[in-house]
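Every protein chain but one is kept in place in this view of the complex.
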Amino acid sequence: MTREITIQGTVAKGYESVRDAFTSVLAGEQPEYAGQLAAYVRGRQVVDLWVGPDTDGDTLYGVYSSTKGAAYLVAALLVQDGRLDLDREVAYYWPEFAAEGKGGVTVRELLAHRAGVVGVPGGFGPEEITDDRAIAARLAGQRPYWRPGSTFGYHALTMGALVGELVFRASGGHTLQEIFEERVRAPHALDVHLGLPETEEPRFHSVLPMAPNPEQRALLDSLPEAPHSLLSIAFNGNGAHPTDIESFPNSRAVRANGPASVGGVASARGLARMYAALSTGIESGPPLLTADTLGAFGQIHSIGHDVVANTHKAFAVGFQATSECWYPFLGAGSVGHSGAGGSQAFADPSSGVAYGYTRRRYAFPGGAAVENERLALAVHRAALSA
Amino acid sequence: MTREITIQGTVAKGYESVRDAFTSVLAGEQPEYAGQLAAYVRGRQVVDLWVGPDTDGDTLYGVYSSTKGAAYLVAALLVQDGRLDLDREVAYYWPEFAAEGKGGVTVRELLAHRAGVVGVPGGFGPEEITDDRAIAARLAGQRPYWRPGSTFGYHALTMGALVGELVFRASGGHTLQEIFEERVRAPHALDVHLGLPETEEPRFHSVLPMAPNPEQRALLDSLPEAPHSLLSIAFNGNGAHPTDIESFPNSRAVRANGPASVGGVASARGLARMYAALSTGIESGPPLLTADTLGAFGQIHSIGHDVVANTHKAFAVGFQATSECWYPFLGAGSVGHSGAGGSQAFADPSSGVAYGYTRRRYAFPGGAAVENERLALAVHRAALSA
Partner (left out) sequence: MTREITIQGTVAKGYESVRDAFTSVLAGEQPEYAGQLAAYVRGRQVVDLWVGPDTDGDTLYGVYSSTKGAAYLVAALLVQDGRLDLDREVAYYWPEFAAEGKGGVTVRELLAHRAGVVGVPGGFGPEEITDDRAIAARLAGQRPYWRPGSTFGYHALTMGALVGELVFRASGGHTLQEIFEERVRAPHALDVHLGLPETEEPRFHSVLPMAPNPEQRALLDSLPEAPHSLLSIAFNGNGAHPTDIESFPNSRAVRANGPASVGGVASARGLARMYAALSTGIESGPPLLTADTLGAFGQIHSIGHDVVANTHKAFAVGFQATSECWYPFLGAGSVGHSGAGGSQAFADPSSGVAYGYTRRRYAFPGGAAVENERLALAVHRAALSA
């Protein structure tokens, strides 16, 4: 006898198929599965669903690299303000960055994962890895792992710090986290936190470790130890204190600091609302980014073989080019970011969709959970018909 | 009881195997299959075959992107004349093109599908799409879909217009179509028409729609709707009047204008003869392009993951690098272009082969029909032995 599990929450008329898709996801998951799905279309929330023990629409999860979307939004605001120029050298704002052949790297190239500073020999220490300015200080003097510009690779744990340092320098001393809070999170009431206040802690549900099935377990066990590979370096696995990614957001220090690469805490509602706010505006409000800024940040820049991920990836300016990287049914110019635990979030300007998905249990094998494909397709298809 | 179908036409001594290969193609096709195959080797026609109801060697088909070969030939003539410089910025000839970050794009990069202007938001209108100068005017002001130079993607419906505008500006007001007619088609008696005269209309056979088998049908039906994907934009599927590619050449307006991306009408004889004329010369005549020009246009420039086609592609300067893109047995420096309906055409300077293939029915799933591999191999093998 199967325990009956029911998706909670609401969908707008015309989006019933999204609830069905979410229900179908449960069949492949363990009974204690917990997750959230939210979507806006042209500024109106049309999907607001969740499921799982003690879970509701306001539950907060560690969203790993979906945090980066917030970081890029802050960078885009500074570009829109004229305080940051994508085509200037990074070293114009941050002179120390010029070391070791990085003097010619532009802001645009840095954001497009082309600078090659994905980590440091010997790794970052456990305090350092939660401190964006400390990370940035180490990276400034670092020799790139590849010739800047010749290729690209995912700056998994460093990109937020790099963008943060640029923001700090270009804004005259404001941290990325402060700007996000003041200009984005608070005014738009977004449940996306780069630095979770103590008062919101009760809503946070810790990440549960990956629960691979025997086949998946065998696959993971078959991978040879590779502590100094680019992938390991990029996930800070190469030092005396390798970062345990699966429990990273479970540390209060991480949640308190909110490092901009992978330290954010959010709900699906929050993620979807953030992408609605930046692309279409919420309800009848104006979007945070003009069509011009959004277009500039949605321009594909790095696509093909990702040297770090060792597979096909696609980045626009910072943001993942979600249509090229994940879901080819989306419109060109879609911007978003997935997270290691399974989260996914994006805006598709062509269809007006803003999407957010979170789950509590770390998804095998890391990265946007596979169910996002079905869920994003359902949302997109319904939006096209609406 | 099978109806006996026999390939018509002639092959030179030593090329009997090509006829056999063509015969073997028929086994996999429907009884009403119609197509043509022609080849020159070092300027002499060695293959002149056709088959199908009411078909002969002079039947004309819509050859879609095989048209682009004619466009690149005109550009190459202007480069050879010294009127167009591959390493100048496009904006030198066409100032409006500098908009939206395209000021640094060189002619060479534009031709190598690196400029990123594969379409426009909202699509082109039905008249616009048959009018190269109208297409070009829209594209001049367009933000590239990717950072120019960072990658490449197939400019399916726009490349002919872009080259055409360059030719128009560099030639002092002559259209690509006029130059092709005067310098290429008429003097060499080529049945390749960028603008089919009314008088030739009786020889044109309309494109028949793709006839997928049930398995192919299922595959096509399984593809999610993606109206705003780069691929859809590049085939003008993203607007209020999406272009129906399968019937595009069936419109007299298209055939009359001969837009240089996909509006050409030709026979296999015409295509093969064009590539012979440009690479080896026909009979004892000199080639249209010097070895130096041909070498310059055959230099590989864009190879790897094509952002639009979403698969491996290879372009030289405009021309497909046919040996890298399609048939690895060909010589390096081969130049050519396939067409969506199934046509294929190229010159291989190493073996002296010039090849043309056309078919009436749109081939599944679009692009150079699979039978070209067998046919081109047979021609090439025979030429090596000759």
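Note that the chains take the letters A and B in the order they are written out, and that residue 1 is the start of every chain.
Keep this in mind: contacts are C-beta pairs under 8 Å (C-beta built on N, C-alpha and C of every residue); 3 or more make two chains touch, one makes a residue touch a chain.
Note that the coordinates shown come from a computational prediction; the quantities given were computed from them, not determined experimentally.
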Sole contact to the chain not displayed, among B:17, B:80, B:250 or B:299: B:299
Among A:307, A:321 or A:354, the residue in touch with the chain that has been omitted: A:307
Subunit A residues that touch the omitted chain in the full complex: 116, 121, 143-147, 150-151, 224-231, 233, 238, 304-305, 307, 310
Interface residues of subunit B (partner: the chain not displayed): 108, 112, 295-296, 299-305, 312, 323-324, 328-333, 348, 350-351, 377, 380-381, 384
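Here is the rule we use: only the chains that are shown with their structure count from here on.
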Rounded Å distance, subunit A centre to subunit B centre (Cα mean): 42
